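One protein chain is absent from this view; the other protein chains keep their places.
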Amino acid sequence: MSAREDVLNQVRAALGGSGVGTTAAGRVGTAPAAVAVPRAYRAAGEHGPGSAQVLTQLVDRLVDYKAHVRQVPADDLPTAIGEILADAGSVVVPPGLDDAWLGATGDAVVVHRDDPGAPLSALDLDAIGAVLTAARVSCSETGTIVLDGEPDQGRRAISLVPDVHVCVVLADQVVETIPEAVRVLAAHPERPQTWISGPSATSDIELDRVEGVHGPRTLHVVLVT
Amino acid sequence: MRIALAATCIADTMFPGAPRATVRLLERLGHDVVFPRAQACCGQMHVNTGYFDEAVPVVRNHVETFAPVADGEWDAVVVPSGSCTGSIRHQQAMVCRRAGLDDLATTAEAVSAKTYELSELLVDVLDVTDVGAWFPHRVTYHPTCHSLRMLRVGDKPLQLLRAVADIDLVELPGAESCCGFGGTFALKNADTSGAMLADKTANVRATEASVLTAGDYSCLMHIGGGLSRQRAGVGTLHLAEILASTRESPTPLPHVRTAEVAR
Partner (left out) sequence: MSTFLGLPGLRRRSADGGAASDGAPAASAAEPWGPVPHPDEPLRWGESFPAAAKHTLKNDQLRKNLGHATATIRAKRAAVVGEVPDWEALRDAGSALKERVMAELPELLAQLEENVTARGGVVHWARDAAEANRIVTEIAQAKGADEVVKVKSMATQEIGLNEHLADEGIAAIETDLAELIVQLADDMPSHILVPAIHRNRAEIRDIFLARMGDAPPDLSDVPRELAMAARAHLRRKFLSAKVAVSGANFGVADTGTLAVVESEGNGRMCLTLPETLVTVMGIEKLIPTYTDLEVFLQLLPRSSTGERMNPYTSLWTGVTPGDGPQEFHLVLLDNGRTDVLADEVGRAALHCIRCSACLNVCPVYERVGGHAYGSVYPGPIGAILTPQLTAASGGVSGADDVNASLPYASTLCGACYDVCPVKIDIPSILVDLRAREVDADRGKHKVDPWRAAMKAASWVMSDGGRFGLAGRAATLGHRLGGRDGVISKAPPPVSAWTRERDLPAPPDETFRQWWASREEDER
């Protein structure tokens, strides 16, 4: 019998199935009762997406994680990006990133647009100073930003290898709770997602949190209001 | 009210002061206390050590002894122990069912529904926090694990203690951490138990209290045994013994070994 059949039969035996043998220890279990799942938890927060309270909370959480946060009106976005990238040397951007966002980024910064036809290698990415992406959704209560690989966010490697991540979040993308965020993402569960809550960190030494390990050591969030 | 006392096996034989004080206290508050003499033990030690078969006759004796409370002969059963109350409430019916004794399990549940740990009886059932006690000493309180996490007595014992006249109640650091007793754990894992006890006694000593109190004599026997060995000069009294103490009939401080005596 295949391992698949064996394992599934043992699962069935453990749950009281008959005619499927026993578990490895020779047991046949009892059938569990059907289970109703209580969902009394909050499906949404008190404040709507993009509301002032939600944005304030997001900023508070991000700063707590030692991320750098700027809030700018849409018109000032290119300027803010230009200032943040001024010393980066080079930046990689996903194929579908809005060109206008780079409108105020000076010539001193080399822009690499990631091309799915001829992707940059990991070593190439390691030599690039920064990455600039959009985001799919953000959760204020946990200070989380989610990327889902769409053309304005790019494949996962580009937002991972460069040491500085500049992430643009639009106000109406910001929801208060995790269930609200998950329900946005559930429209496309098959997309590869990266949930980001601050720069990379570790608590492995005496449970003392240290920011900056393998992922980008610096996270800039530009919140467009 | 007419209240039946389940003295607990350990207090009956080793620490009779606690059930005696429970009687004095409840009678002072105007209630009738009865002691059903067929009682012996709730079965907790057998259950927690895994001897379910051996626990059955012990549980049966407890349930049958206190069954009249389910029929209204008494209004409540009081137990001056958090862990025994916990075992009555959360383990007795389970042990009966596993032995195929469904009727006994049903009776056990009916009895346990009217069984209360002392602070629960006073605060929840009798609706009293100031019992008119007087105890002019420095006291610290250890909230035993089963009172805290199995029964969820919360701060009921502290509400009662705070209302005691002239008491100097001091907070115990690391109060919610287990003392390391755990029944037969203290014997089967004596070294680990000893390490936990050392931290608990250090915290008790840091309060400079003269009395450590709790709602369970088993934990008090453990911590008190450590304090005695260390000649810490701190005695132990059950919560009931402090609440029973009045100006007219004060509970004396327990006799303790001190460093001076050791010399």
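In order of appearance the chains are A and B, and numbering begins at 1 in each one.
In the analysis below, a residue touches a chain if its C-beta (ideal position, glycine included) is under 8 Å from a C-beta of that chain, and two chains touch if they have at least 3 such contacts.
Fair warning: this is a prediction, and the values are worked out from it, not measured in the lab.
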Full-complex contact with the absent chain, from B:Gln39, B:Gln92 or B:Thr115: B:Gln39
Options B:Arg89, B:His137, B:His222 or B:His238, residue touching the unrepresented chain: B:His222
Where the missing chain touches chain B, by residue: 7, 9, 11-17, 19-20, 23, 35-41, 43, 45-55, 57-58, 60-61, 65, 90-91, 145-146, 148-150, 176-178, 180-199, 221-222, 224-226, 228-229, 255, 257, 261
Missing-chain contacts mapped onto chain A: 2-4, 6-8, 10-15, 23-30, 32-42, 61, 65, 116, 119, 122-123, 126, 139, 141-144, 149, 155-157, 160-161, 178-179, 181-183, 186, 189-208, 210, 212-216
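By definition in this document, only the chains that are shown with their structure count from here on.
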Chain centre separation (chain A, chain B; CA means) in Å: 52
